[in-house]
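What follows is part of the complex, with its chains left where they were.
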Amino acid sequence: MKIKIQDIASLVNGKIFGDVNLEIKKLAKIEDAKPGDLTFLYLPHYEKFFSSTKASVILVKPDFNRSRNDITYIVTEAPEKAFFAVTRKYFTPNFPLEGIDPTAFVHPKTVIGKNVGIGKNVIISVGCKLGDNTKIFHNSVLFDNVELGDDCLIFSNVSIREECKLGNRIIIHDGTVIGSDGFGFNPDANGVYQKIPQIGNVIIEDDVELGSNVSVDRAAMGSTIIKRGTKIDNLVQVAHNVIIGEDTVISSQTGISGSTKIGSKCMVGGQVGIVGHIEIGDNVMLGAQSGISKSIPKPGLYFGYPAKEFKTAMKLEAHIRNLPNYAEKIKQLETEIKNLKEQINRKEIS
Amino acid sequence: MKIKIQDIASLVNGKIFGDVNLEIKKLAKIEDAKPGDLTFLYLPHYEKFFSSTKASVILVKPDFNRSRNDITYIVTEAPEKAFFAVTRKYFTPNFPLEGIDPTAFVHPKTVIGKNVGIGKNVIISVGCKLGDNTKIFHNSVLFDNVELGDDCLIFSNVSIREECKLGNRIIIHDGTVIGSDGFGFNPDANGVYQKIPQIGNVIIEDDVELGSNVSVDRAAMGSTIIKRGTKIDNLVQVAHNVIIGEDTVISSQTGISGSTKIGSKCMVGGQVGIVGHIEIGDNVMLGAQSGISKSIPKPGLYFGYPAKEFKTAMKLEAHIRNLPNYAEKIKQLETEIKNLKEQINRKEIS
């Protein structure tokens, strides 16, 4: 593939300085780029690579010092966003998968849309519905009555359990499980746990993406819900009856306990743990590894274990680092007071 | 399905106030219930939904104020447990799977019980034994000489590696791996790691349930053991030679390092990390995200990183939150002592 940089400049609303007739073939990071590549420069941290990059074309900010003559510049307000726009327009992978593979099983009582791709050894059980253009890759399993909308991309070895309902343009990476039983047990008089049947399901709305090896449990009753546009990273745990709002991002290895609600436009760092039955409001940011044991209604950045408002957490952390000084000062004060006492007592006696 | 509420009242030892001839069709949470549904009210937090719930029948405690006349009450000591009993009796899912699917592979040298269900593309390798009524869902793999008892439920994309022995009534959710190699390496003189073959297995006793995407490693030698009635949530790591007692519950994303023993009737929160080669006694509770670096022989609740007895941890956390005050006081004391000194010295001179 060859792309005219004039087309790129027009896509990103940029201005070319250099050879306007160039075409690029590939994209590359500034440090890896080869002749024929387009790259971008955005963070000051990466400017050190500018003098040696072999890229043919580079996206830069308006105030960038265009000191090299052997490279062509496309000047644009936000080079990073511009680069992503080029990536999306010209380099979005295609993931070819056409028709229903003869090794797949599709139950006769299913509704299959147009232009669907079903890979090898895929199981589509009774009562399932698949929208148009949806692709399900090899060795994935849909249990009874699962529904998937249009334009979904389900990768390999994915399990979607009975009754779960998924919207349009959903992407699920390999090894992820949707709809396994919630962790619900009730101890009898002897402390032996009796299983509470988990009779709800999972609802995933449009434009959600789930990483690899994610676990989303079905509700005990009702639905576990992940709302439109939310993105969830690898190895995340979403327990039964959790509700996650729209346009929220949740990083890898975070765990959300049962019946907790997360708002919209939240950003949750990696390895965060959130207890059950609480509510996190909209626009809340939770720092990596934080432990959230109480509801957080107010937008803002929270951090720590147990989590506090970010400024408070940072102040306390500074105090903790200062503890050896405090301990030393307490000792000094003790000595000084002892000395003062003696001084006074001497005076009294004298 | 229609269930007479007289049958329900008699199951939960409850008394009906209202229309004794009602039948219910479904179960629902109080805020979601529709006409024809049975619900329950237990936690004060949910009382706000009572005035508006559309449930036909509600399980309540004896002291509940039955202020509505358009709903039928079943009064019982523990409405939550009563509701679970109804769920178990009438709504336990069936998971139909009959016979051996023609796409499954069952090695001729296996012993297969009565009334077994083996799904599509399942692999049952040489030397395996399956008890009666056990079901193994699609795309799961049993390696050589795996044994499963009666009434087990193995969901999809599960891997059970060679020589692992599992008891009766075991449930394993999708994507879980039993018997992968323990993490055992020995550095040579150059710091290059040589693999220590992991030649043990995993033993899982009766009535254990494992969530989705769990990893249970085989022992280096001997057995990794999970004892009767223990329940393990999604994405948990159980390392080689770990032994977990009976009736213990372990929440999601917790990790137990090699050769550690966990007692019976323990409750382990989510994202807890437990180092190797230690012993946790019976009836120990570990708060979420705790880091356990030493043996805990005594029952009780522990919390923190590193973990402490709960009261101690809470006290220290209060002190940490108080650090800005302590720092301020130390400063004040310094000033006061300085003033006192000056005062005394002035006197001495005078």
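Per-chain residue numbering starts at 1, and chain names A and B are given in the order in which the chains are listed.
Operating definition for what follows: contacts are C-beta pairs under 8 Å (C-beta built on N, C-alpha and C of every residue); 3 or more make two chains touch, one makes a residue touch a chain.
Source: prediction; values computed, not measured.
> Which total copy number does the whole complex reach if 2 copies are given here?
The complex in this structure file totals 3 copies.
The definition used in the following text is that only the chains that are shown with their structure count from here on.
> Using mean CA coordinates as chain centres, what's the gap between subunit A and subunit B in Å?
So the centroids are 25 Å from each other.
> Per the contact definition, I'd like the list of subunit A residues that touch subunit B in the complex.
105, 121, 123, 139, 141, 143, 157-159, 161-162, 175-177, 180-181, 183, 185-187, 191-197, 199, 213-215, 217, 221-222, 235, 237, 239, 253, 255, 257, 271, 273, 275, 291, 293, 305-306, 315-316, 319-320, 322-323, 326, 329-330, 333, 336-337, 340, 343-344, 347
> If we count contacts the way the header does, which residues on subunit B are in touch with subunit A in the complex?
Subunit B residues touching subunit A: 27-29, 32, 80-81, 84, 87-88, 91-93, 103, 119-121, 137-139, 155-157, 171, 173-175, 207, 209, 211-213, 229, 231, 233-235, 247, 249, 251-253, 265, 270-271, 288-289, 305, 317, 320-321, 323-324, 326-327, 330, 333-334, 337, 340-341, 344, 347-348.
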